[in-house]
Each structure stands twice: as structure tokens, then as C-alpha cells.
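Missing here: one protein chain of the complex. Every other protein chain is in place.
Chain lettering (A, B and C) follows the sequence in which the chains are written, and residue indices restart at 1 in each chain.
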Amino acid sequence: MINKIIYSTAEAVADIFDGATIMISGFGEAGSPIELIHQLIDHGAKNLTVVSNNTGSGLVGLAALIENKQVKKMICSFPRTANSTVFPELYNKGEIELELVPQGTLAERIRAGGAGIPAFYTPSSVNTPLADGKEVREFNGQLFVMEHAIKADFALVKCLTADRYGNLIYNKTARNFGPIMCTAAQTTIVQAKHIVEPGTIDPETVVTPGIFVNRVVQVSNPADESKLVADNRRYPW
Amino acid sequence: MINKIIYSTAEAVADIFDGATIMISGFGEAGSPIELIHQLIDHGAKNLTVVSNNTGSGLVGLAALIENKQVKKMICSFPRTANSTVFPELYNKGEIELELVPQGTLAERIRAGGAGIPAFYTPSSVNTPLADGKEVREFNGQLFVMEHAIKADFALVKCLTADRYGNLIYNKTARNFGPIMCTAAQTTIVQAKHIVEPGTIDPETVVTPGIFVNRVVQVSNPADESKLVADNRRYPW
Amino acid sequence: MVTEKNTIGWSRNEMAQKVAADIPDGSYVNLGIGIPELVADHVPPGIEVIYHTENGLLGMGPVPEKDLADPELINAGKKCVTAIPGACYFHHADSFTMIRGGHLDICVLGALQVSKEGDLANWSTGAPDAIPAVGGAMDLVAGVKNIWVITEHNTKDGKFKLVNQCAFPLTGKQVVTRIYTNLAIINVKEKNLYVREMAPGVTFEELQRLTEAKLINESGK
Partner (left out) sequence: MVTEKNTIGWSRNEMAQKVAADIPDGSYVNLGIGIPELVADHVPPGIEVIYHTENGLLGMGPVPEKDLADPELINAGKKCVTAIPGACYFHHADSFTMIRGGHLDICVLGALQVSKEGDLANWSTGAPDAIPAVGGAMDLVAGVKNIWVITEHNTKDGKFKLVNQCAFPLTGKQVVTRIYTNLAIINVKEKNLYVREMAPGVTFEELQRLTEAKLINESGK
């Protein structure tokens, strides 16, 4: 029998190792698996490379993971946002690396990682500093830059509802990077607000097929990151 | 106001021109837009390049379009099936061209066409005759072949339900090539069994966002191709 | 050398109104963060525009009443929004299929600098202590058919923004097709800047004085 449900976030992240590459879903706080991230802080794995669109807000979630010096390098498109101070400080001190990737290229590189496509050509970033050192090639009279797939050892993803096969659906714009990150990691760990019996999710509406998911842990009442930030909360509490 | 609904299949295909490249959805009969294809036979456009996984069955649908000598070239993965006789006969007489593409490469080339990716690398077909003449390149010690995007002038697609914005959902495995073909054509023409008001399709479950669709025509009772084939029907009737 | 706000030229809302008036009925439009967001407030009645936000929503509606705000329904600026009937959600790779694949009609962006050839710089001043952040801008300018810039004509300290060559790192080369400033509406055609319309009280001579790049007057004034 297939049962991907794990009964604690601690158990779900237990085998994340030092030096791992970890994809973390979310666009700002929407879709960010904050309870899994906090568990990763408790767990303590270091020298991580994190692939995520942003770098977190305030002193919770991804920002707290970075503040805790567990992240060696960020691969992201937009490392500064309204309440983002942790990353900029460490970056300006030279204590964290940054690979800046255009958002669509980031998405496509992750999708390619999941789809067995090692490299592709894109028009994005041609003739800009972000194409420096990359192969540029002409197709039909237009220039394109070659970009490589990104794969990860682990993905931490937040969804709305899951079943024991790992089928997932998401909530509104919290979907964002979740579905493609599920495909691109060796081990995909998901926090779900709801867990239902197989067949409850209409097979026409499954967004992430279970084949892309390894572990599901229920987090019934995920924290609201913006409220924690507004309250100046810091993790570990 | 946006209203992509067209009131006749004739009007929907009226501007298809001689020499056009046309994507046609379907895997066998599942998802094949048979009424749009029959309308294209009535319309009479010639020298078409057709991108479709198969070459049709019996003497109806895609097979009838080919028998009517409207197709110059097929781009497909599996040109012979149980009841497929039209294509093999013309092919053996040298009267129709064939570009044979592995099914996953066909899907990815179509997706790339829709996504603005001019070319990508895939492991499929490396060291086989289907990679002859193509660029082969090594990434991380493994060989990959470069494949180019496919775009079309028109896509003919069958779906279950549509709204006036062109949002679509499909039925079971009739989904197959429909969603990616919608993205890769200059003009996407869809036949839908049902047409509903915007908002009726849950925004979480839309499979093809309306931005990829240009025209929707209702075909409430699409023909069952396998029954037509079993009855030895031929189009034009 | 600086044009005072509220004394001469259009206000931000007037600039946004000018942009909105140029959007054809039925367009698919992506609005950048900041001034571009104002455009949605000014679409004339009877015109239906579908807004795309790159974080996964087509059919974005206006800002919600405060107690209806959902932190999982946001726009690219991470502000809470709503979804219209007929909207749909999708993941990031599908969202950038829309952008990179040429499916959007218009994208309205802010700018640090625009060159006479339509080069855009809007993501980095290149300052050594600035945290570089690009977001979706490079994908938008590479993929969307019409890239419109909405910006003050000059910087706060009176520097040129419409220049011969961008000094800041580029977002894209030869991508901007039209510029809406507080002083004028300017088309970029064949590597030249054509003034289509000037704000009330602005003369062509004054406009050229405030613009590094050479302008060609097509305004009829």
C-alpha cells in the first residue's frame, strides 16, 4: 500500500543533509511552507543552497533560516522585498552568495529539471548582465541565451489539500512555484492544510500528480507570515 | 467585451489558408475535433502540414482530410494504428511526407513553441536514426539531442466545456495534446460540448486559460469516431 | 531644470489615464509594480481588459475590501487583490509561458532609463551596495508584444531618464515601444523617439531641453 503521509514535520525533514540544495515554494508569503522551514531551523542542516523566488520577510520563515546562517547560497529572482532585511545585510557583508535569475527563467529551469531537459534557450536576459558568460545563439534571426536545468535534493512545498498518494491541489496564487518544484527534487516534502481519502480530489482537477510527491504532513493551521512579521515575531520563538 | 464564441464551424475555420501548418488535438479518436476537421474538408484548404499524434482511422476525421489530398506533410509519432489505411497507402506511393517524432519530443516541441523556447535538449532518440543530422551535445556526461520548437498557424482542439473568455476544461484522457496545442498556434479554434458563463468553471480547475484560445464553437453532440469507422462511414457523407 | 509637480504636466493618475485610453478592448495586459498599477483604475467603461499577474492569475480584479483580503490571493507586488468571474490560477512555468510565448498584448512598466532605441533599464542602478533584484521584468520585455513605459520625465534631482544610451544595466535591448511621462507621450519607432502628444503647457523646445535623446515632433503642435 502507498501511504506518503508522515505524522510530524520533524520526521518529514529528518534526512535533510548539510550541503543539500533545497527548493522552497512561495511567492512572498503566499505558498511558503513556513512550518516546514521552521522545522528545518530546528533540524539545523547547514551550508544549504536554497532555490526560492524571494528571501523571506521579517525574522520568520525563510528569513529566519537565512538569519540562522544555514543558507550558503540563494538562487532567486527578487531578493529584496518590503520587509526583507536579513538577506540584504548578510549579502552586503559578503556572508551569503546570490545567483540572480529572471523569474521566468527560474521557473523554466526548475520545470526543465523535473522534465529531464538539461538545457534550453530563452530570449530573457539577452544583452543584459545576467547573460554574461552564457552561450548566446541565434534562432530565426533572434538571439537567445542557453540556460541549464535546476534540480534539488529536497523540495519543501505548501499546498491546500493532499491525499495519501501525494496528489495535491493548491489555494489561489499560493500555487506559484509549488507544482514545478515538486517535479524537480529528489525528495518532495509537502505540508497540506487538509488530507483527504484518495478519490476525494476530482481526477480532472489534481494539480500535482502524486508521482512527484514523497512525503505529506498535515499542518491544519499554518501561520500567517505577514501577521508574524507585523508583530515583530522571531523564530525560534 | 470579450466574446470568443463563434456560431458555426464554417465561420470558425473560414480563414485557414492553403499551405498552413495546423495542429490537431487527439490521441486516436480521444480528443480529436472531428467536426472541425470535417468542416476543414468542406472548406478545402490544401497543402497543409498537420501536426497530430496519429493519422486517423477509417475514412472519417483526420483520415478523411488526408484521403481528400489536403495534407502535404504529417508531423506525428505514430502514423499507423488498427484502422489506419489511408495514410500508409499514400505514404507508400510517395504522395505524402512524414516527419516522425518521438511522442514526448513531439509534446515538448509543441510546448516549447507555446512557451517562447526556440530549442531544447532531450535524451530521447539519442543513438537512434531519429537523431540523425541533429546536434548532439553532452551535459553531465550524458548525451542529448537538440530539438526545435513547433508552432502552428492554427490549432483545432476538442474540449468538454468552455466559456466566452476561452477558458477550457477537458474530459479524461481526451485532454492529451489539447492544452499544449492551444498555446502553440497563432489562432486556436476549439470545439466544446458545453458553453457556460464565465465563473462557472472553478478558477482552480481551468486547464487551458482563455488567453491561449481565439475561437470557441459549440458542438453539442460530437460524433463517435470509432462507431463511424465500425459502420464504414466516409466523409464527405 | 526640474519640472515641478502639479504646476506643469500630467499627474500620475492622468498619466495612467492616458495609458488606459490606449489599451484596445479585449487586451491581455500585465501591469508592473508602482505607477503602472494605477492604470487599472482608469480603463474606460465598456472596455474589457484581462489583467495577468505573473505569480499565477489571469483575470485579476481590484483590491478587495480590507476584511475580505486573502494573503494567498496577491499580485506581483504582493498586494492582496481579487479575481473576476472567468479568472484562472496556474503555476509559474505556465504563467511565463504566457509571457515568454508572446501571448500578452501589453505590459506597462516603470523605468530608470529608456534609450532612444527603446533599450530599457529598470532593475538595477548598478550601485555597488544595491541588492540586485530582477523579478519578471526581463521575461516581460523579452516576450510581450507591446512594452509601454510609464515614468516621470526626469529624475527627482533633475537628471535625464530618456537618454542616448542607458548607463544602468539593461533589462532588455530595443524593447520599449511607447513612453508615457508626465510631460509627453512618445513612440519608439525604428530607433527614434517620436513625440505623439505633449501635456498642456509643455512646448516641444522645453521637452527637448528635458530630454537627452533627440526627439522628433509628431504631435502636430
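The rule is short, and it goes like this: contacts are C-beta pairs under 8 Å (C-beta built on N, C-alpha and C of every residue); 3 or more make two chains touch, one makes a residue touch a chain.
None of the values given here were measured: they were computed from a predicted structure.
Every visible chain touched by the undisplayed chain in the complete complex is listed here: A, B.
Considering B:Ser124, B:Thr161 or B:Gln191, the position touching the chain not shown turns out to be B:Ser124 (whole complex).
When you scan A:Ile117, A:Ala131, A:Ala174 or A:Val217 for touch with the missing chain, the hit is A:Ile117. Along chain B, the points of touch with the absent chain fall at residues 27-31, 77-82, 87-88, 91-92, 98, 100-108, 110-111, 122-130, 170-180, 207, 224-226. Of the residues in chain A, those that touch the hidden partner chain are 1-2, 111, 113-117, 163-165, 167, 183, 197-199, 201, 203-204, 206, 209-212.
As a working rule, only the chains that are shown with their structure count from here on.
Centroids built from CA atoms put chain C at 29 Å from chain A.
Within chain A, the positions touching two or more other chains are listed as 108, 122-123, 170-172, 207. The set of chain C residues touching two or more other chains comprises 83, 89-90, 93, 96, 99-100, 142-143.
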